[in-house]
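I'd like to ask some things about the structure below.
Of the protein chains in this complex, one is absent; all others appear in place.
Think of it as A, B and C in the order they're written, each chain with its own count starting at 1.
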Amino acid sequence: MARGQAHDVDSLREIARQLRIDSLRMIHLAGGGHPGGSLSAADLVTALYFHEMNLRSEEPDWPDRDRFVLSKGHGCPVLYAALARLGYFDPQHLDTLRKFGTILQGHPDMNKTPGLDATTGSLGQGLSVGLGMALIGRLDRRAYRVFVMLGCGELDEGQVWEAAMCAAKYRVANLTAVIDYNQLQLDGTNDEIMPLEPLEDKWRSFNWNALRIDGHDMPAILDALRAAREHEQGPTVIIAKTIKGKGVSFMEDQLDWHGVAPNAEQLEAALVELGP
Amino acid sequence: MTTAAPKRELPTRHAYGETLVELGREDDRIVVLEADISKSTQTYRFAEAFPDRFFNVGVAEQNMMCMAAGAAICGRIPFVSTYAVFGSMRACEQMRTSVAYPKLNVNIAVSHAGLTAYDDGVTHQAVEDLGIVRSIPNMTVLQPCDAPSTRKAVRAAVEIDGPVYLRLTRIAMPILYDDNVDFQIGKAIRLRTGGDVTIVAVGDMVFQAREAAERLAAQGIEVDLLDMHTIKPLDVDALLDSATKTGAVVTAEDHNVLGGLGSAVAEALGEHCPTPLLRVGLQDTFAQSGSYGDLLRHYGMDASHLVEAAQRVMRRKQ
Amino acid sequence: MSCSATRTASMRTAYGEALVEVGRTNPNVVVLDADLSKATKTSLFAEAFPDRFFNIGIAEQNMTTVAAGLATCGKIPFATSLAVFSTMRACEQVRTSVALTNLNVKIVGFYGGLCTAENGPTHQCIADLGVMRPLPNMTVLAPADAPSCKACVRWAVEHPGPVYLRGLRDGEPVLYDETGPADVSRIQIHREGNDGAILVNGFMLHLALEAADRLAARKIHITVADVITIKPIDQKTLLEIAGNVPCVLSVEEHNVLGGMGSAVAEVLAQKHPLPMRIMGVPDVFSNSGKHSLLLEAAGLTTEKIVENAVELLAAT
Partner (left out) sequence: MTTVSQPGIKDTTQELARWARLLRYDTLRMISNAASGHPGGCMSMAEILTCLYFHEMKVDPQQPDWLDRDRFILSKGHCAPILYAALARKGYFPVDELRNLRKIGSFLHGHPDISTPGVDMTSGCLGQGLSAAVGMAMAGRIDRRDYRAFVVIGDGEMNEGQLWESAASASHFRLDRIIVVLDFNALQFDGTVHEVSNPGDVRGRWKSLGWNVLEIDGHDIPQILDALRQADECRGRPTIVVAHTIKGKGVPFMEGDYLWHSLMDNDLLTSFVKEMHDELQRDPDGFDADRLW
């Protein structure tokens, strides 16, 4: 699927809704996983995979494809759902999340899942991996771009800032970081655990182009991705304000839904809210 | 046995830097990442020759390790260079998660191994790295002793489709081998054949072991001497072959005796051929600043201590 | 030695409770966490002693060196995270700021081995013992159950110097009585027999005890000993055990390279060479899946322990 051909805003919203449903079903079946951060990232993942990124699902190793690194690896259910819907593998695999022998590991494993560009799960490493990819893209004179999705808690990790400084040094305009800024980490809010604001200033002090958007507003997401694409002087970070557990009222902004699977009853209630 | 009379001395990091340039010429997949010590690790040579394929990331080893993973994912063969302390420990989890777990072709070449960092002091002397890296699945762990075997090791690392940890010395090492040395990963090199005691040595300790073997020969004790340049995967066959013959083994490593070569040999002997063993190396202590020779003597790692260890372990033969 | 494997308990909860207990008796005890306090149960300490609890955020390297700074001022910090992050993400900080300085810092890592199961290999840790063991000045502890974990915490507070404590998760069979072993630095003998010995730690202890029962039914009597302190390993007891048996089997939920098996092999080769076999995760990354299935794939089951013991005995 080439960039921009894909879908209008309404159909993207519909896909995001489906990815949310898929994610919750998968996590429920697995009996474990991270629903909150999957739901918060659903619109961003949709915009990237179904609109912005240049991909060929029938050729997962296409050298000119855009790359995606899910640095917040625990949010992988929503990514697996997107890859399945794009045809990288049979959607039936979604039922095997986290089960022994599955291609869908608890955290992303590039050697097991078709379409995955990187192995992640230990927070703080993805931006560095993406930076390596971006530099090689430039060296190889390929036009691909690299997208790295970071969690907000992950910004506590010093390695993120090592990568930020280095990416600015190399002015890698083909690298875009997207922060799923749901403002909750495992033990509490960002402000309680380790405050991040003023976040744009921080990224700008590393010479990054910084944008802030509502990460559930599809047109705003698409606009920001376009702006990042058009910014040619260096890397861009999109600080996307999101809501953890977005789309399911009893999960929204609830710390407790960081890493707990819904039971059958809760899944049912969630699916009712998300619609048929 | 392919040895040449010592002609001159060279730190193995220099041989590494030179070989990188040769490789860079032959194979444009090679890229080099560096954390602000290119003059120390000798990657500046590559930087001069191939500036486009050289990335100096600043003092940020963790970032460097994962960047190398990204480059390997895109089909490149990255070399990551820093000091052994930082390659194995500062970026330990990055090596494990982003490099070893996906089994990427990233080569981690680290200088200032063990006491060869001598007067820089303990912070810069890596005496734990072999044990740490050995514990990580998918890693190959090498420490060639001299310049010619280092050149071969660098090339062999490229050929292995998976991560390699290559340990290098800060100080100059004598030239032991000629340029045609048969260096194969996972195959020990027998430097001396004898039936009385086995000495298994790695890296700079090979030279202490050679000298010890000569002194022991003067006393009528014949040493079976192995250059165990590959710590992982260990050449168990060569070890068992020798241990069965001699019935007594000494290991010699510029590293803590816990976790490194001595451990690997103890594991293999225990499982296949229980044999008396003495492990020469740092006896679970940090060292200090000082000259390399003084440190080897002080911590019981020079040739005369190896002679003594060989004599002691032989007394324990059944 | 009293053993009753009739119930299970959460080692994480035991740890949190033990922290509160030592926090009450020793005002110098402080606790640090890296945004996992609910998982590691340091939250219990945080509730009891908010002034002495510091949540550093997801920044394990910083946490480790902060702990070192606290220790220079007489505090006894417990820096807590997951095993993979405590020992590997912050590896050089543990080595330089804690081990090299020989400061009184306790590094605690939960989910040692494969017990974080479905979270996959990124969060499992089969290298922590091998990573901590080569660090001079480090003491390395790997308890099997909730009471012995509590005993380790109490012991660590009284033992000045760096300690790494490998924690597990929940549902570990309780094998010690409530107070735990009197001295965790000693190897704890659970069964005695002269036909062979199994040295074991952590979650493997109950499997080894089951294996010993099955072997006893076949008239094979083996010693089962819990090596809680991997470093410095209790050489005296180890050699006493080795002196009475023809062979030794080590079993651990860790890479076969570098961990307890290695420590045992070092001592035996140096002092009393004996046929041995090292059971553990066979130097590979595991998978996502149920803990029991991962253990089975790694060959860490009662059946395999029995099988290996029988083979080893036959060969000697």
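Definition applied: a residue touches a chain if its C-beta (ideal position, glycine included) is under 8 Å from a C-beta of that chain, and two chains touch if they have at least 3 such contacts.
Here the structure is a predicted model, which means the values were calculated and not measured.
In terms of the touch definition stated at the top, the absent chain reaches A, B, C within the entire complex.
Only one residue in the set A:His7, A:Arg142, A:Arg204 or A:His231 touches the chain that does not appear here, and it is A:Arg204.
For the options C:Thr8, C:Thr101 or C:Thr302, the residue in contact with the chain missing from this view is C:Thr101.
Of the candidate positions C:Val20, C:Ala39, C:Leu70 or C:Ile187, contact with the hidden chain is made by C:Leu70. Check B:Val122, B:Leu142, B:Ala156 or B:Leu226 against the missing chain and you find that the one touching it is B:Val122. Where chain B meets the chain that is not shown, the touching residues are 34-40, 44, 56-60, 62-63, 85-86, 90, 119-124, 288-291, 294-295, 298.
Residues touching the missing chain, restricted to chain C, are 30, 51-52, 54, 56-57, 59, 61-62, 64-75, 77, 92-93, 96-97, 100-101, 103 (touch as defined at the top).
Against the chain not displayed here, chain A makes contact via residues 124, 156-162, 165-166, 168-169, 194-195, 198, 201-202, 204-207.
Methods note: only the chains that are shown with their structure count from here on.
Centroids built from CA atoms put chain C at 30 Å from chain B. Residue positions of chain C touching 2 or more other chains: 84-85, 89, 121-122. Multi-chain contact residues, meaning those touching two or more other chains, occur in chain B at positions 93, 97, 101. Remark: chain A residues 30-33, 73-74, 98-102, 104-107, 109, 119-124, 153-154, 156-158, 185-188, 192-194 touch chain C in the complex.
Those residues of chain B lying in contact with chain C across their complex are 85-86, 88-90, 92-93, 96-97, 100-101, 122-123, 127-132, 134-138, 232, 249, 255-260, 262-267, 269-271, 274-279, 282, 284-286. Taken in their complex, chain C has these residues touching chain B: 84-85, 87-89, 91-92, 95-96, 99-100, 121-122, 126-127, 129-131, 133-137, 231, 255-259, 261-266, 268-270, 273-278, 283-285.
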